[in-house]
Structure formats: C-alpha cells, structure tokens
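The complex appears here without one of its protein chains, the remainder shown in place.
Read from first to last, the chains carry the letters A, B and C; within each, the first residue is number 1.
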Amino acid sequence: MLETETLDVERIRADFPILRRKVRGKRLVYLDNAATTQKPRQVIEALDDYYSRYNSNVHRSVHTLGEEATEAYEASRKKTATFIGATPKELVFVRGTTEATNLVRFAWGEKFVKKGDLVLTTMMEHHSNIVPWQLLCKNKGATLKFVGLNPDCTLDLASFEGLLKEGPRLVAFTHCSNVLGTINDVSALCAKAATAGATTIVDGAQAVPHMAVDVGSLGCDFYAFSGHKMLGPTGIGGLYGRRALLEEMEPFHGGGEMIREVFLDHSTWNDVPYKFEAGTVNIADSIGLGAAVDYLTALGMDKVREHEVRLLKYALSELAKVKGFRHYGPEDPSKKGGVLSFNMADVHPHDLATILDEEGIAIRSGHHCAQPLMRWLDVSATSRASFHVYNSHDDVDALRAGLEKAGAIFRL
Amino acid sequence: MLETETLDVERIRADFPILRRKVRGKRLVYLDNAATTQKPRQVIEALDDYYSRYNSNVHRSVHTLGEEATEAYEASRKKTATFIGATPKELVFVRGTTEATNLVRFAWGEKFVKKGDLVLTTMMEHHSNIVPWQLLCKNKGATLKFVGLNPDCTLDLASFEGLLKEGPRLVAFTHCSNVLGTINDVSALCAKAATAGATTIVDGAQAVPHMAVDVGSLGCDFYAFSGHKMLGPTGIGGLYGRRALLEEMEPFHGGGEMIREVFLDHSTWNDVPYKFEAGTVNIADSIGLGAAVDYLTALGMDKVREHEVRLLKYALSELAKVKGFRHYGPEDPSKKGGVLSFNMADVHPHDLATILDEEGIAIRSGHHCAQPLMRWLDVSATSRASFHVYNSHDDVDALRAGLEKAGAIFRL
Amino acid sequence: MSSADIYRELILDYYRNPRNFGKLERFDIEAHDSNPLCGDEVDMQIKVGPKNSIGEIKFSGKGCAISLASASMLTELAKGKALDWVKDVSKEDVFKMLGNPELGPSRVKCALLGMKVLKTGVYGYLGAHYEDADGSDPMA
Partner (left out) sequence: MSSADIYRELILDYYRNPRNFGKLERFDIEAHDSNPLCGDEVDMQIKVGPKNSIGEIKFSGKGCAISLASASMLTELAKGKALDWVKDVSKEDVFKMLGNPELGPSRVKCALLGMKVLKTGVYGYLGAHYEDADGSDPMA
C-alpha cells in the first residue's frame, strides 16, 4: 500500500462489518460503489436503534414514541439539507435519484412544460435523467435534445450553448457521470441555463457521496441524490428544490400528510416539503441517512474527495500497465469522480466480472444504465471500478492482479 | 389477563425489543398499530444481516454480493406475493399503500380514464384512496363520486349499486376502514363492479396485517398494502395488479431497471413487475418485509385474526363501562378489524392522548387521514386504539384505567 | 409535571367556558389558521379601538383544551392593549399565561395556535395601514 492516505482507511474499514466477510475465500474487494456503497455500523445501528427504541409514525402523533420519531426524522432532514447547502424546507425525502427526477417530471414538468417546448439533457446521462424527460416530452408534445460530448469525454460546451439558444424550458444534466467520471462545471452550466431562461435539474447521484456539494453556489433549481450511494440505507434519497419552485409546483402523490384539508370535491395542500411527501414516509431510512451524513461530515468531504483523487491517479497509472486495458473517461484524475470505466481487449465485461469475482473483487459490468452513452462510446458494455472511503491502494493492486489473471485466461 | 389467548402473547412480546422500553417510567402499551406496527427482532436482524453480509445493488451484478442480494430480493417478492395469494410477477414493490394507489392513478388511470368517465370511492376511505382520484379526475375531466355509509358504519350497498348503474370506469374502496374497522365484503363488491365493467382497486393497508388475504378469491384488479403496518420496515409495501392489467399499463417512473432499451428518441420497457420498479429499489426493506411475512405466516393469519377479534370484544365491553365513552364503528367484533375509534364526552382526542401518554399508553388522535369520514361522523377528531399480535387483555385494562383517569382529570 | 397539573382548573374552565368566544358583527381584523397535523382551527376578529388599540376581540374554532383555552386567555390578555403590543407577545408569555405546562413538541403547537392567528391578523393590519401610521415600520 502506498503512503499518504488522507483518510485513515484501516480505521474506516473497521466500521464496515461487510468488509470482514470473505467472498469465495478471499478478502472482499468492493469496487462497485457507484452502484451502491457499503454501510458503516453507525448507519446500521441507527436503524436498529430506531426500530428497537422509538419506532412510530411521524407528524400526527401526540405520544412519546411519535414525538421522538418525528424529531429524529426532522433532525435528519436538517442534517441532510445542511450537508448539501440547503434549508430543511427545500429538501424533499424521496426513494432516490430516480424518484427525484420523476417527481420533478410530474409535479413541475407536467405543469410548466408545454407543447413545442424544448428540454435538454446530455449524452452522458444515466437513464434516470433521460427517460423521465422522454416521457414528459412525449406526453406534452415537447422536444428532447441531447447535448453532445467532446472526444475527451467532457461536455461539448459549443453544443450546449448552441442548444441554449433554442430557448429550452428545462436543462437536465449530471454533476458527475457514473460511467466516465466526468465532473461537469455545474455552476457555469446553471448560470448559462438561467440566463437562457431555463430551469435546471442536476443529477447529483455520483457527486454528493464523493465531494462537497453546495446547491446555493451551484445555482441549480433542482438537485437529486440517492442515500444508498453515500453510505446510507436503500430506499431513501433527496430532492432539493428552490423554495419558490417547490411552492408553485403541483403535488406529486396524493394521500395523507401532503394535504391540509380534504373535501369531497377538492383538497388543499400542506406546506413544502410535506406537500411532496404523501403517505407514511420511509422514517427509519431517513434517520439512517442522517447517520450516514454524520459519518461523512466527520470524515470531511474535502478529504473524501482528495482520497479518491489519489486512488484514481494510482489506479489509472497501474491499470494502464495491464495488457489490452482501455480506459473511458477524462484522463486527468482531478477532473473526474472516483469512477473508472474500462475494457480489456475482447474480454467481455461480464466474463471479466466473473473472473474477478473469483478473486473476491466486485466490479460492475454492463451498460450502467447509460445506453446512449454506450452507443456514443461505440461499445456494448464496459467494466467499471468505483471507489469510496474504505478503498485503498491495496484494492487497486488486487484489481490489477485480477485483470492480469483475466488476461492470462483469455490469452491476451 | 383473561384466559384463552389464541396466540402466545408473552412469547411474541419477547420478540419485540421496543416492548421492553419504558415510556415515562411505565411499561409501553402500544395501541397505535393502525398507524404503524412495531417490528420483531427477526425483521430488524434481517436488515442488519443484509447490510452486514451481502449489501449490493440488484439485478445487474455478476459478482457474488449482487447475486445474493438479487436472490434475497426476489425471494422476498415471492414470499410476499404468496402471502396475499398472488404470483411474483403480479407484485410490484412500492413505498407503501399511498405510492400504490398513486402508481395506479398515473400508470393506469392517466391512460384509461377519459373525460366524462366516473370514478367511485367511498365515504370511509383514507386520503390515499381519495386524493389520487380527485387529482386524476380533475386532470382528465372525469367525475368522482362517493359511496355512502349506513348508520351502523357499514357501506351502503344501495348507494353502491345505484352508482354502479352509472357505469364507473374505476371503483376504489378499502378492505378494512382504518377508523371504523368496518370490513367490506370485497369479493361481493368486486364481483358487482366487474359486472358493471369497472376496474377495482382495494386498499388493503388495514387488512393484510390482520387477516388472511387472497387476492384471487377477492377478485379485485389492484390491491395495495404497506409493509410498515404488518411488522415490516418503513419504506416498503406492495401493489398487486392482475397480470394482464399490469402488462397494458404505461410505466410509472422512468429510469434504470424499468427499461429494456433506451434510444435518443424513445425507450422500450422491461417486463412486469420491473417495468414499475425504476431506479434502485428499496432492497433492504423488501428483504425485511419478507422476514415480516415469514413471522406472520408462522403465527398463522387465522390465529392473528382470532386473537384480534377476542381483544376487540373484550375492549368493547370493558371500555363501554367508562363514563362518556362513545364508540364509532360496527358493534359486532367479528365484522370489524382490530381498530377502535372513540371519543370521551367533551375530552378532545389530543388532550386524551396526552393524558394516556403519561401512563405509557400510545393511541392515535386526530382525523386519521379520513376527513370526509370525520365530517360524516360529525366529529372533528377521534381517539383510536388499534391492536396487533403483541397486544393483550392487560393492554386493554391499562387503556381502561387511563381513560378513567382522563375522566377524573376532566371531571366527567 | 403530570397531566393532572397541565389540565388544571384554569385550562378546563377556559375550555368549557371560553371567554370572548364567538364572532364580531363588525371588525377590522380577521385571521384564521389551522394545524394541518391535528386539524385544530382558530379564527379571530378584532375591532380596532382608539389609538390603534384592540377594542373588541373574539375568537372561535375547534380543537383541544390547550389550543382553545390558550386562544381564549390570549383574547382576554389582548383586549384594550395597543396593537403594537401584539408584536412583543412571545411563546414564553403564552406558556406563562397557561401556567407553564410541560408540553411535548406537538402540543406546543396547540398552545401557540392562538398567538399565531393573533399575530397574523394584527401584522397584516399594521402592514396594510402602514401609511396611516406615524412613519415607524410596523413590521420592525
């Protein structure tokens, strides 16, 4: 292992019970963090504590358990909002990034996007930032266009600015690509989009877990992220929306909690963010997300980022030595998130993943929910290794050894 | 405590860590089960085990953790489907009942309900089975009408049949009222609705946790329920849909997992039920729900029901002795779920709940997300005690003592 | 503090015999608020008296003993005071008025509903009559 860890990885690893597990007799080398991260015991214990001590429905209870659950739920909202530079009223709890973009599609898009309008997304998006807009545009008779990419896998600004001239109603793009790792200059893009009169939604699924995010300085209108990719539980995530926008939106789901009064012929709505949180919310996992935020905050997001940049740098230089290795994405580690997509000669990513699994190494293989990008890259699939706080140089070493082995098996 | 428990309540209680907790120095008497139930350690441990041993994203992973998570997730779907008499392909995992009704609103309703159509719901519904239809009807220019109630708090069949003659497109009603406890004759109502050519959606939030449910013999088209009300985690629930209906519906959320192929100008959809499960699903809580289903199955749903009927019977006779007590709902315990709504003279339910809380007793007070029903009952709020498997006669005795105390404080 | 203390004679008395309960025929200020979580509702009406004072005041609504007693006691306290006085009324004043009951977070909202309605109404009036006033900012 190389020196100069900015994070104390050994200590961090001790917090993650799953890292003690053996996979096929080998130490688990978990490099599928862009799909979902592992959870520290602090998060697992927060769930256990909730269910063992104060489980109750929230907001409408006068009894002690209900008050405790409500307080913890709202405290978690406050923590999570603060973590991304928002106020609690601007943070809607959702299942994850996908529900967040779909919420915006239904509650904002169905109201504000009209026939003939233009919606922009980019060629590097995850399906969750494409398909909702396809469905919206189809439903409304609007047009969806894709901002192109440069050969170095960054966003093509000329394409972006050209399309902005057509006056889009909505511009959707990712903060950090889950395939290429490309980090977009969100504040510059949002400023331009705002000047062009467009509303912006940023997919932060691969950013919030890996770097300091401040929605205020980014200047976006909406920002979406998933808890399970940031050490939190599955089933919870967040949608930030500018207060004024949230206020003027239609509700999304109808039901309990989101209403003020229900009459036979109409209903009136609760204040934001509750207007968008119909029914019993995912109480335990919201509280678990709060624990994950505490964990990341204690580590320091700048350190987390620094750690991943170092790992990336090491990985890029080490893996380049493997025969047949080809990387997809910006080559400069400081311009990209901790995501490394690659292929190895004609070894199909699924075969590669099977061979690596035998070594206890978990990577992802496939289209990564980014089929348009795969077509742009002219591949049917890639392999992807992605990092988080418990990964270290030894994981990269294990990956390299695994790739060498695959090369030998495939006689490259 | 009276004899003849059909369930071994002492043994069951030992499974629920929260029941060892003291509230304000008193034993916790948890009677807010219609809002959410407590969780046995088997469910809490299933979550812990998932996060500590095989947490991973599902369906697209070739590595060992991914395969284990996928297997557990699908095994849980199978268990849960079997529990309600459905096949796995007919069970969509959702956040809860509210997301289920809203999914039907968007994915079925927006496609099949047309201008001028009629949608029926009833006066005893939870807001989650009213507001989505209000929003749908408003959007489509359709009409929403309410089936009335009889003075004994049962559904008015004459009103139901009269409205059926108007040829509704959709009929939505609850299996069991969360306020009155009234159990509707779902199979008779569905048969009539089907004859009238209507699609049916049944709110099973208060039925699945408390009695054996078989969607096949009920004959409904859609059936919705919440995991957190049946000993499962928050954030998970189910929507059953007849296969043919699910097939012809539009997708709901767009994103990963629900697609087959994504092109720039259109996308194609995955098979049911995946078509409706966009993005990273709530993996851990689905598995937790499977553990809850195992727990209930081991107890036996007929025994659970029998236990609650006995408790109800005892409670109705004991509480009737309290000065000022007034019950809302059918008087025959065999015709009602384990839900007991009441008021005590002019003691407001919130004041009552505060006084009971001091005795460690958790009940619900308020409109129970059923404002139209409150108006029909001509009350602004009620108190509600509701039972589950760990409740026993001693909890009813504690409630009675608490009510007597409240009566004394309020000088009734 | 036990609930027997919270629901002392005073609060029960105001709950069962609310002072200033009802509607004014003529009024200058009217405000309404409800608590979406519990459904409690309070309306208030004020007839402005000489020198921008609270001449007459009545409230109505439905809710628990705490919210109704609190609203009622507040109208008594407010009657005859300067409108400006309302700006200074604090949570603590309300708690004191109620005898400092120990209330959980959800019941605190009940206790403060009346104050919220009073402030909403009076602030609105002062804002709208800003020009008529002596030049000082009524919202300050």
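Please note the rule applied: contacts are C-beta pairs under 8 Å (C-beta built on N, C-alpha and C of every residue); 3 or more make two chains touch, one makes a residue touch a chain.
The shown structure was predicted, so the numbers you read here are calculated from the model rather than taken from an experiment.
Asker: By the document's own contact criterion, which visible chains does the hidden chain reach in the full complex?
Answerer: When the entire complex is considered, the left-out chain reaches A, B.
Asker: Sort through B:21, B:60 or B:303 and give me the one touching the missing partner chain.
Answerer: B:60
Asker: Determine and list the subunit A residues touching the chain excluded from the picture.
Answerer: 346-351, 354-355, 357-358, 365-367, 371, 380-381, 409-411
Asker: Which parts of subunit B are in contact with the chain that was left out?
Answerer: Touching the missing chain: residues 59-62, 64, 66-67, 70-71, 259-261, 270-271, 274.
In the analysis below, only the chains that are shown with their structure count from here on.
Asker: Determine, using the mean of C-alpha atoms as each chain's centre, which chain is farthest from subunit B.
Answerer: Here the answer is chain C, farthest from subunit B.
Asker: Averaging over Cα atoms per chain, report the distance between subunit A and subunit C in Å.
Answerer: Inter-chain centre distance comes to 47 Å.
Asker: So the centre of each chain is just the mean of its C-alpha atoms; given that, what is the distance between subunit A and subunit B in Å?
Answerer: Computed from C-alpha means, the inter-chain centre distance equals 31 Å.
Asker: Subunit A: which residues touch two or more other chains?
Answerer: Within subunit A, the residues that touch at least two other chains are 60-62, 64, 66, 259, 261.
Asker: Mind pulling the subunit C residues that touch 2 or more other chains?
Answerer: Residues 37-38, 104, 107 of subunit C each touch two or more of the other chains.
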